[in-house]
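Let's look at subunit A:
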Amino acid sequence: MDFLRDPFGFVIQEYTGWLGGLGLPAVWVDIIAKLTGALVLATGAMLFVVFLIWYERKLIGRIQDRFGPNRVGPWGIFQPVADMLKIFTKEYITPIGADKFAYNLAPILAVAAVLLLWSVLPLSVTVVGTDLNVGLLFLVAVGGLGEMSYILAGWGSNNKYALLGAFRLVAQLISYEVPLVLSALVPVMLAGTLSVNGIVQAQESVWFIVAAPAAALIFFIASIAEIGRSPFDLIEAESELVAGYNIEYSGLKFGMFFVAEFLHAFTVSMIFATVFLGGWQGPGAAEIPVLGFVYLMLKTFVVYFVTILFRGTLPRFRIDQMMNLNWKVLTPLSLALIMAMAIVGGLTRELPVFWQVIAFLLVNLLLLGATDQLMRLSQSRKTKSNLPMQPLRKVLTTSTKHGAGE
Partner candidate 1 sequence: MNGLQVVFLLAALVSLFSAAMVVSARRMMHAALWLVLTLMGVAVIFVTLQSSFFAVVQVLVYVGAIAILIIFSVMLTRRVMEDHGDQILPGWRAAGLVAGLLFAIIVGFLALWQGFTTMLVELPADADNLLDLGQALVSPQGYALPFELASVLLVAALIGAITIAVDRKEDQHG
Partner candidate 2 sequence: MIPLAWYLIFSAALFCIGLFGALARKNAVAILMGVELMLNAVNVNLIAFWHYYAQVRSAPYVHGLAFTTMVFVVAAAEVAVGLALVISAYRRRQTPVVDELTLLKG
């Protein structure tokens, strides 16, 4: 019965109990148990990517009115396995003049940076890698390691296109880190803690996406930019950049970047689900921990589905549009949001939770509406100033000249 209610916690307990029975000191039991946990979690996450790739390709196929992969296995579910086998057998090529150390370190670092994110995410009530008291900051800080891996890849390849791609990507990542951190501060303020587990527990009565939809929206957009997915896939702009920082990679090293990208996409969906959608919270999740895991996976897949919808439907941003969106819209909005939420939170401290949430919601919607109006205003002004009568007259005169010439 206990196994059915909480299989993961049960296995962990049995395992640590067995380790303790071997007569090892408590410190070693702890270290070995944590190492095993990390190994299992990392392997599980990497194997999970196989399924993710199939899911995403199938969905994108449906969006574009294709079948998607459908040859290997039922519904093509073994297509990624076949791709993996192909990638394993490919030749490793190291370009001439490459910095071998940086070149080989980059793919490892890329995967490690994503896997590190899983160490602080609570998967259910009982299963959490480490309940760090600065967990949310840790999630952001680890992103810096990913940036480092892209720089290493771009620089180590000794290829100017790879370097340009890395520059572009890192500039984008650093810029979008600002609204990401600022919007993540709103749930931190609401929960009163930086610990990821604490944030999940604070969402017992109401999810933070209800209390702070504007923060959730900013966080979602910024995290899509962080994973470099469409519409922020500027490094993938084939016509300009020859596919970015990883062009010199082949075989498994390329595969590791590929895995890192897919796993990162899924992991940020999971972070969003944890921070804004209540994580493992749900009816009965506290009593039956395995239900919490199911809830978390369901929520994550909903978020992941939306990111794939974005990828399948939106065209790519131009680089100036991307930077404009970040610095002129998202960053000021998140700054204003933090101030507004702090003020409203201070004013409504004595009210019951229901009215407090209503007040938060109203402030969020007000700010979103104001941003929308401001964007419309600047858009209409831009179109007015960009299309004065002068060019129109020029067009008319040239066309008449043209006509006269005939």
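With respect to how the candidates were assembled, all candidates are chains of the complex that A comes from, given by their letters.
Note that a residue touches a chain if its C-beta (ideal position, glycine included) is under 8 Å from a C-beta of that chain, and two chains touch if they have at least 3 such contacts; residues count from 1.
These numbers come from a predicted model, not from an experiment.
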>> Going by the C-beta definition already given, which one of 1 or 2 is in contact with subunit A within this complex?
In response: 1
> What does subunit A use to touch candidate 1 in their complex?
Replying inline: 27, 97, 99, 102, 132-134, 137-138, 140-145, 147-148, 151-152, 155, 158, 163, 167, 170, 174, 177, 194
